[in-house]
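Structure provided below as structure tokens; questions to follow.
Here's a slice of the assembly, chains where they normally sit.
Order of writing sets the chain letters: A, B and C. Residues in each chain are counted from 1.
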Amino acid sequence: MPTITQQQIKEHGLSGDEYKRILELMGREPSLVELGIFSVMWSEHCSYKSTRFHLRRLPTKAPWVIQGPGENAGVIDIGDGDACIFKMESHNHPSFIEPYQGAATGVGGIMRNVFTMGARPIAMMNALRFGEPDHPKTRHLVEGVVRGIGGYGNCMGVPTVGGEVNFHRSYNGNILVNAMCVGLARTDKIFKSAAEGAGNPVVYIGSKTGRDGIHGATMASAEFDDASEEKRPTVQVGDPFTEKLLLEACLELMATDAIIAIQDMGAAGLTSSSAEMGDKGGSGIELDLDHVPQRETNMTAYEMMLSESQERMLAVLKPGREKEAEAIFRKWELDFAVIGHTTDTNRLVVRHKGETVADMPITALSDAAPVYERPYDRRAASVGVPQYDAKKPLLDSLARILGSPDMCSRRWIWEQYDYTVMADTVQRPGGDAAVVRVHNAKKGLAITTDVTPRYCKADPFEGAKQAVAEAYRNISAVGALPLAVTDNLNFGNPQKPEIMGEIVGAVDGIAEACRALDFPVIGGNCSLYNETNGEGIDPTPAIGGVGLMADVNRMATVAFKREDDVLMLIGDTRGRLGQSIYLREIEGREEGAAPPVDLAAEKKHGSFVRKLIEDGRVDTCHDLSDGGLLVALAEMALAGGIGAEAGVAGTTVDAIAFFFGEDQARYVIATPLDEANRIEQELRDAGIVHAIIGKTHAAKTLRIEGEGEVALSELRKAHEGWFPAYMAVAHEN
Amino acid sequence: MKSAVVVFPASNCDRDAAVALQSLTGKKPHMVWHQESHLPEVDLVVLPGGFSYGDYLRCGAMASQSAVMRAVKAHADKGGAVLGICNGFQVLTETHMLPGALMRNADLKFVCRPVALEIEETQSLFTRKYEKGQRVHFPVAHGEGNYFADEETLDRLEGENRVVFRYADGDNPNGSARNIAGILNERRNVMALMPHPERVVDPLLGGTDGVGLFQSLIETLS
Amino acid sequence: MKARVFVTLKNGVLDPQGKAIGHALNGLGFGAVGEVRQGKVIDIDLAESDAAKAKASLKDMCEKLLANTVIEKYEIELKA
């Protein structure tokens, strides 16, 4: 038996205490294979050891929630026997190392999470964060990530319908690539991962196993390739063609009743899928690695258990159904092998070449995995009202903001994604939320991803509330009822109390907002240690939200539709410029208090607007977020090709603050005059602060009282110009 | 009109094509797996869009070798109608049922957006419901739609009025020679185009400009 | 036997990828770079020891699948 050295323990990312705990649980020294299994199962990624304690505070229940966190993806009931299954996940580190493959495999991974539960994926979203545009790596990363997302999603034939992108120096050394997948299933046909019962066959399906993604450090012994002496790369390459076949084959198998449990092989592949299925089913699992389909020769047990080769699934079948399942996978020309069976021992037993290479209690990998209540320090939130030059010409600033990296059109990105395949995309990228119709039905799903990291940096609690509120608003603004969220918590090193404080603050903020808005969390993902040279990223708790639209024929979009529509601003405008886009882009500072979020107002205003759209009274609506009112008006004008005029409507707020402040819980709607009059009365009755601020007009200009006007063509040039011009410059890889 | 949609491994617009055909003809098309060597009795065979074989090696190359393509060829040889959309166009050029080739887009990027097209030729079973010179908008969604053929072939296509769809001036999304978006074979019963008519048959999804193509087929083949 | 097949575009066929690479190289300061053309190289393990037979079979593969002879030409190289 090998003796485990201090060096090996360290290379496996285990602390001294953790190793002691392993010795206790095992009652002996682990083998190298067992050590590897512990190392991946107890990693932050698989065990959530730093966040699990806090995540318990998130609200996860509602009458429409069928499955909350804990399975491969969350499930909600959307009526008529239909279920919506969705999840968001990060692929940050791999995308920094190799942007194309990192992003592509991120998309593939999240799709498997969704279709392993029986859903056909119907829409993809992505939330991206890159370093500052001038950083030498940024272009290459943007180019590769976008191409990778498109390369995988387009081939799968699933529309990529939206997302968000920010550039900020805090991501120079750690970009964020968060991908979200939304799928549809029938409520009585949802597949889970609990491998209940003993003596059932465990089958391996999909691609062959290679030495992909096995962490370099732990592989020092076998790492060199004899022929070239080159170090084996640990990057995984995606194969969307195989994934498409895997999707169709799995759905075909799922139409039978042969499956007891099924789970995709994601991080820590064979190890985590088998351990989790056994754990959830309260059974044991015995694997014989000799039967694992292998792409390379002489693979060790260690390599096979830790490989992260893509496009693979593990399933437990009802006994006797193997032939039937095999026929399906052969038809789709995929590998299929019975590689083990379930037992009643509650142990994970792994055999290879006639030897038992691992034999461990499954609970040691799940329940007994460490949970840390790490010390945290919630530093004081940034406060204050920032100074600014009140004389700067408003419309010049608008053009500059519309042409800035964070605010310009993302067309360069979304045109590389097939957003119309599946013929159900009723609201395309460019609006507040994307809307995809439920196939063969009248209803649709509204989808958005949101977070404003600069608010979260200034105040993790309010910032996280804001992320949830903005997702709620984006869904309401198209006319859908927000139903549930998935989160993706991207942070720095949790072993630093101030970072842990950001995490705790953000979790509390999400919890409070989701509770107040009836918007439960049904899934999520944590990506910690996003740090380079001791510099962490800005806290980035991305929120992916999904809502239900009863009738996609009654949907609002941001585009102005008619001349002489009245512009109504709903919500209170104080002109808060703290942490605003205006302050950063025009004054060059990120300071002051992040805008506070009044959740009661969010709910009230959102419900009001939604009702107007549902009743078919309003078809033009935009929520206000980054850049405030004037940016929203410009986006509405550009989207519709119709101009408008507006003023401060008798308020005492200074024009710059009025037009660029980022107060929350606000929407702009545009309707013909008589409807506007009725709506105004209803707003008054409901006690909702509002103002008529102007109207759309015949000229193709945006005119602001006392500031003059600017041609839409000029704004469009600024808005559409930045991305293509930026990406046109030659860059190194 | 009876129709069939061929399904290759990783076709992904097969459902979209079937939905459009069913909604316009009232009949469910047959879905034919690429390993079939016989086609059902149909008037129209559609080769749908997608990424057959992942677009690996060359788009459409591996699909062109499938058993079903021999049957499709036989169907066309008997005068049966064949419509190729996007990947279907690539398969048809790889099978040499249509001339030329579809290369990487000139700017090397996948492009998804609505494009303006001009109907060049209405003397065909695919376009008789349109007017000559009519402008329509269909979405494109492809990485390799850059139509290439040698000058002689291009001249011949034009001379024989076999260029059916052209990208409107200034709206060529991929660098195609002479703005060609869709062409006919010599016998005029096989037509393919890169843009997606089946994605514009529902006003909710960005227009109904594609209806004319299916109506033309229905009128001629029923 | 191992074989290497080169599939490259025929002269006169435009090569957007090659052009883009040339452009990017110039942009990165490689001023001496003139025309660039990109093609494919396909390495094949072949269970065939007779060189003539291997070559014939590879030629057949090229004609049937590996090259699109409308736009591409191919070369075959046998190794060890």
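Here is the rule we use: contacts are C-beta pairs under 8 Å (C-beta built on N, C-alpha and C of every residue); 3 or more make two chains touch, one makes a residue touch a chain.
None of these values were measured; they are calculated from a predicted model.
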item	value
Subunit formula of the full entry, expressed with the displayed chain labels	A x1, B x1, C x2
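Quick note on the criterion: only the chains that are shown with their structure count from here on.
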item	value
Inter-chain centre distance, subunit A versus subunit C - centres from mean C-alpha coordinates, in Å	41
Length of the line joining the C-alpha centres of subunit B and subunit C, rounded to whole Å	29
Cα-centroid distance, subunit A relative to subunit B, in whole angstrom	36
In subunit B, residues with contacts to at least two other chains	none
Residues of subunit B defined as touching subunit C within the complex	57-58, 61-62, 65, 93-94, 96, 99-101, 103-108, 146, 148-150, 175
Complex contacts: residues of subunit A adjacent to subunit B	147, 150-151, 154-157, 239-242, 244-245, 332-333, 414-426, 428, 437, 552-553
Interface residues, subunit B side, partner subunit A - complex	9-10, 12-13, 15-16, 19-20, 49-51, 53-56, 109-113, 139, 141, 143, 196, 198-199, 202, 204-206
